[in-house]
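Every protein chain but one is kept in place in this view of the complex.
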Amino acid sequence: MTEEEVRQLACELLSDIAPDTDPSALSGKEDIREALDIDSMDFLNFVIALNKRTGVAIPEEDYPELFTMDDIVAYVQR
Amino acid sequence: MRAAEQLAQGLRMTYREACRQAIREALNDDPRAFLMGEDVGLYGGCYAVTKGLLEEFGPERIRDTPLAESAFVGAGIGAALAGMRPIVEIMTCNFSLLALDQIMNNAATIPHMSGGQFAVPLVIRMATGAGRQLAAQHSHSLEGWYAHIPGLKVLAPGTVEDARYMLKPALADPNPVLIFEHIVLYNAEDELDPAVTSVDISSAKVRREGRDVTILTYGNSLPKSLEAAETLAGEGIEAEVVDLRVLRPLDDATIFDSVTRTRRCVIVDEGWKSGSISAEIGARLVEERFFELDAPLRRVCSREVPIPYAGHLEEAALPQLPQIVEAARSLMGRK
Partner (left out) sequence: MPALGADMESGTVTEWLVEPGGEVRKGDVVAVVETHKGAIEVEIFEEGVIAELVAKEGDEVPVGGVLARLAKPGEELEMREEPEAAEEQGATTKPGPAEKAPAVEEPPKIAPPSRPKAEPPRPEVPAAAARPAAETRAKVSPAARRRAAEIGIDPETLEGTGIDGSVTLADIEAAGHRAPAARPKTAKGKPDKARGSFDPIEMRQAIAAAMSRSKREIPHYYLTIIIDMGRAQGWLEDYNRERPPEERLLPAVLPLKATALALKQVPQLNGFWEDGQVARADRVNIGWAIALRGGGLIAPAIRDVDTLSPSDLMAALRDVVARARSGGLRSSELTDPTFTITSLGERGADSVIGVIYPPQVAILGLGRVSERPWVANGRVVARPLMVASLSGDHRASDGHTGGLFLSALDRLLQEPDAL
């Protein structure tokens, strides 16, 4: 996946979880949990969806590597 | 010695005796005062109130009249206009209707019609009420009627003390004053408080304090209401008993104050309900203190029938203890 594709997918998934927000407006370095007011259940749902859509295994200890848009892109592309 | 003297002077007396003492005092205090009425002299009064007064004061001041209420009430009005202080006894209020024109059209209006030039310092005493098996024509309670009339003051002593001391301020009042003495109360007996030597004729009086419900009453319904309050106290309901005493002008302040505190009110009136003094009080409460009420008003009045002669029927027609208790109790809801 290209960087743009990953970013678009992440935005789509986050929009489903936080429909009242605009994830595409986030900067690459913002903590999505803070910026979108996402709690642990939301985050878990995001991980589940990301795993399903990308096939990337995401062990729990890697969660901290998915807190910003830049990190998400890097993680999926790894 | 002193206590024995007081006893001899009669601090303990009947309502009847209190009425007599009041007249004696008035006649002794003011040479302008005199008493007239049917059978007040030689016979000593239909209810024996004036017994012995003829001997004491003579026929000039204790005058027997013909059986002509309109005439002698009219004469009393004339005497008052002329500066005397007449005490007119109408045997019972039932017969006062014959003098209604004098009372209503003359006594009550002359001070007004004369632009205040003439006062009518007349006192009319009359017996009122039922309870002695005198049947329909002799058992009326008309004080509520008279309380309808501007220009009159209407008193209803319910205690020996009021019977003893109300006459003096009534005579001193420049307006015609009607005093309704309840026939059942004449035999009531009580100890006078030596510290009390006068009462006013402008205020109602709280006879028993209580926080839960106000019982407004007067006359012979007062002792019944006090007894009811005692019964209610046994059930944990603290009833306040207000003796209206003055039916015109009504002491709104005392009435409103009490009901504002208790927020519930039972009016006990031996008159009939329709168009009665109880109806008037109820209307004033709703007009002036609607938002203080926490329950509907209740009235315990005489049944709307001519008062029966038969003892048990008469008893059933008049306000009685159980109805007063039940009326007050019902206002408390479920506690």
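For reference, chains read A and B in written order, and residue numbers begin at 1 within each chain.
Heads up, the rule we're going with is that a residue touches a chain if its C-beta (ideal position, glycine included) is under 8 Å from a C-beta of that chain, and two chains touch if they have at least 3 such contacts.
Because the structure is a prediction, the values reported are computed rather than measured.
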item	value
Chain not shown, touching residues in chain B	263, 290-296, 330-335
Residue numbers in chain A that touch the chain omitted from display	18-20, 33-34, 37, 39-41, 44, 47-48, 51, 57-61
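The rule is short, and it goes like this: only the chains that are shown with their structure count from here on.
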item	value
Between chain B and chain A, distance of the C-alpha-averaged centres to the nearest whole Å	93
